[in-house]
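Other chains dropped; remaining ones untouched in position.
Letters A, B and C mark the chains as written, and numbering starts fresh at 1 in each.
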Amino acid sequence: MTKTLRFARFRDLALLPAIVVLMIVGALVDPVFLSADNLTNVLQQRTELSLLVLGQALVLISGKIDLSLESTIGLAPALALGLIIPASAHGLGIELPEWTAIPLCLLIGVVIGAFNGFLILKLQLSAFIVTLGMLTVLRGLQIGFTEGQNLFEVPLSFTYLGSARWFGLPASVLICLVAFVLGIVALAYFRQGRSIYAIGGNVEAARAAGIRTERVLWTVLIIASLLAALAGLLMTGRLGSVGPAQGQGMIFTVFAAAVIGGVSLDGGKGTLFGALTGVLALGLIENILTLGGVSPHWIQAIYGAIILIALMLARLTSGKAQD
Amino acid sequence: MTKRYGSTVALDDVGITVADGESHALVGRNGAGKSTLVSILTGLNRADAGSVTFGGDPAPALADRDAWRRKVACVYQKSTIIPALTVAENLFINRQSLERRSLIRWKSLRTKASEVLASYGVDVDPARPAADLTVEQRQLVEIARALSFGARFIILDEPTAQLDGPAIERLFERMRGLQASGVTFLFISHHLQEIFEICQTVTVFRDARHVLTSPVAELSTDSLVAAMTGDAAGLRVGHTRPSLADDAPVVLSVSGLRSEAFFGVDLTIRAGEVVGIAGSASSGKVELGEAVVGLRKVSSGTVHVGRTAVRSGSVPDALKAGIGFVPEDRHKEGLVPTLGVGENATLPITDRLGRFGAISPTRQRTVAERMIADLGIKTSGPSQPVSGLSGGNQQKVVMARALSSDPALLVLTDPTAGVDVRSKESLLGVVDRVAGEGTAVLVISDELDDLRPCDRVLVMFHGEVTASFPRGWTDGELVAAIEGVSAEQGADE
Amino acid sequence: GGGATGGAQIGVDYPRADSDFWNSYIKYTPQFAKELDVRLMSPTNSQNDVAKLVANVQAMTSQGAKAIVMAPQDTGAIATTLAQLEQKKIPVVTVDTRPDKGKAYMVVRADNKAYGEKACRYLGEKLGNKGKVVEFQGALSSINGRDRSEAFASCMKQHYPGITIFEEPTDWLDTKAAAALQTRLTQHPDINGIYMQAGGVYLAATLQVLRSAGKLFPVGDPRHITIVSNDGIPQEFESIRKGEIDATVSQPADSYAKWALFYAKAAIEGKVFKPGPTDHDSTIIEVGNGVLEDQLPAPLVTKDNVDDPKLWGNQIGK
């Protein structure tokens, strides 16, 4: 019995050997790599990605997919700011009080998730294509109302979470950590969390078992969007402004992290811890390539090749076919 | 209640009343609408017209799954096991933490699961993914789940189709115990003797309509069959095939075949011969069949069809050598749910349906329509996706696929699982006919009815052939051999 | 190493390595580093992604960069990074773009607004304030594209109201430009001008579309469509010589590299600059909150000066 359990756990840990190899390589490439500063930087740079991965992993485990997260991470803070800053700073001219910005940002995330859920669950449209359409629409809205401008009049309260340090660590890293711990516990030890696996594994069976599949799916979609909005908030704080392209192109990395971390696109399989190792692995690879001073022309090819190799390594150490 | 699927009427203004505390049987031919009724009674589907009440209260709203679960527990015909989750979790799905809103304690869950499984004679590690279970074990997990629920009304849709004798006995014992404590059952089965064994009332559906409801005691098997089929002819028994010619050539010869599940199996079947292999779930009989047809790699030994050696683990090779087969799990290896009946049935013979790799649609349709007629498949036509067929009719499609290539050797694993009595008769009639035409047949089953047409029945026990019965065996001796009680005596007789 | 900087290392981040213009910049950088006796760290490439840029800058800081040269394509999103670098007393030289917010020691750039303006003037004069012009805009989210678009639009509106402009957002993609041009030519066969914001991206596609549409006529032919480009890559010069296009604005890839490194080195050495003309045909201006910008000249290249050996497009590949 413990044998298979160990095995199941092992699958989540498939990336760990690859991460160990990366750590060693990193230390060899540049001693700076192992410095607390550098590792903290790697973590901080990955906070927004990891929140998106957390959201996407939930959605993937539940058997759906949400591409629009990469636009939500831009639109949610942009629109929230747009509602509070004056028109002269490319705002909408509504000028709501400053304290509303953060709740607004999160609320926008919720609304987007709920709308996705409406299209996917009520109108029964394909999640892939709905969220691909939404990805375009949301990005388009952001470019439309900001006229493609950067919003850089960001109130301090809005940038606080993304730039503060608590207990010597970036606040955003701690927030991510809490989010992941909550997610991992919920998915491992709570009925509602387990029901996500059941739905992703076989939605009919889950329904038959008394799970309110639609409600759970809707909740998952909303949580994912909410996390994307939170990520947008942190990113805005970290970068100091909201660019019209904030988050653009991230979704592929999100998938890469989730999938090399063992989350299946078919639903019902994978863990948040695995997804987190995926994020870390990708972050370390990029950091090492940067420190190593790889030729700018070859960096992309090498990056891709390392991902493929890490994948093969994970495949060998876990011994499991991937899907 | 009325329910339509497109142009198909699945239920046509039917009604059923299940009295408190009784075991109520629901029977009917494949496609009569039984499972459709079940899906409505358990709140998975909405009827086009009609209503459901439980003890006088109207049924809960469709979205309120929890309320439905409190009213009724169910073993569905189609598996609701989630392969990626562990056995323990499948058993306690959506109630992993017995008190609501508290943390799940996996260890105690596993312990409890072990206990429950042990009482059903399922010997598996509850921490394994359910994907590792055999078809029978999955069925037992489903049953255990439904019965352990504490519901007062339990629906069982063909729970016994995938079970062996002792498991069925255990199930019935448990059902009797629960019934004694006041639980009500709606029981669906194509094994009519089971209905006489444990049910008090029976309702018959035919062609989506209600035909009769009557106390079981007042009916004979023949009148029940007549009600199901709408004609008075009773069940035909026995077979008409002439006995085997002595000089019939050997079609299948298996020697020294060995894998993890069985060892050192030797077997020959001659043209026109029908050989049965019986055995309990762990006997290795299914694995042997899979090895013969190329679904499973063996560690040593050879399989020859005629003079051709069949490469281990290669289905195309097996097909080319002239093997046709029905796999154990129709959903896994038997059917492509998205494709039509005709296409599924002709999948192995696409090379014969036209020249240069082309498939002539007319030819395909002709072949498919002939198969539909031959096997009595209830479908709206060859292009209907098999996912829309009733369980028994899906099984017939798998049978049609096996027969499509006019095989020299037919390997049938549980070929009549979920097939109604009359259809079973005609399927076995087809087996009889092809055998009469010189096909060698290997029937792997513990369903005694399937084994009756056999010229010879081998019994496997723990991976070895332990007994062989020529035609004329009695049920008792075969069952005893299957259970390993008196394997030696069986062989001596 | 050695020299005046005494081994102080300068970190350089390239914004992207997939455009002809930036590739020239990438080529010039180590070349001028040698010339200026600057100790260069291994340059990084942020692949047009501001998040990567931030990560790269942090890595270079950890590795001990004493000054950083970057070319942020998203000029708002580096505000925090600039603040952090300022805290750490690492001077920053930005190339090509001016940060919206935050401190930079020097901005080295040619004025993108001037590109749009120059193109507008040239087209306006050539077409005599009448006709129809297709404009390939870059990505709307890129500041350089936006500056060019805005300057072009306001100049046209103000000085050449007789000309109709079709703005085609292309995301810097030649396929989108080609499709848009083809559609426009069908809709308005009398299109007589094209402004492309990046010759490196659109040149080949534009010529190919005109060729297939039978509308590629040499300069001088009355049916010729006047084309003004931007970048100053060798292929544009080639096309000017052949009379296929009329003009391009030469973005000074070489000066970018040279002066960026020059100012980075000067920053380490603690030199201070003041607004006013420089010794290299440019002017330093103050662009607000103490940030200085050296506005390098970006010459308009036409048939008349296309063979000028000083143009960077004439120096590479030779």
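We adopt the following convention: a residue touches a chain if its C-beta (ideal position, glycine included) is under 8 Å from a C-beta of that chain, and two chains touch if they have at least 3 such contacts.
Remember, it's a predicted structure, so these values are computed and weren't measured experimentally.
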item: Stoichiometric formula of the complex, labels as displayed; value: A x2, B x1, C x1
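Just so it is clear, only the chains that are shown with their structure count from here on.
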item: Maximum inter-chain contact count - chain pair; value: A-C
item: Most distant chain from chain C, judged by the mean position of its C-alpha atoms; value: B
item: Between chain A and chain C, centroid-to-centroid distance (C-alpha), Å; value: 33
item: Rounded Å distance between chain B and chain C, as computed from the means of their C-alpha atoms; value: 72
item: Multi-chain contact sites of chain C, meaning residues that touch two or more partners; value: none
item: Per-residue multi-chain contacts in chain B, two or more chains; value: none
item: Interfacial residue positions of chain C with respect to chain A in the complex; value: 14, 17, 26, 41-45, 47, 49-52, 54-56, 58-60, 62-64, 74-81, 83, 100-102, 139-143, 146
item: Of chain A, residues touching chain B in the complex; value: 1-5, 8, 188-191, 194-195, 197-198, 201-202, 204-215, 268-269
item: Complex interface listing, chain A residues touching chain C; value: 30, 32, 35, 37-38, 41-42, 45, 48, 143, 147-152, 159, 163, 235, 237-246, 248-250, 286-287, 290-294, 296-297, 299-300
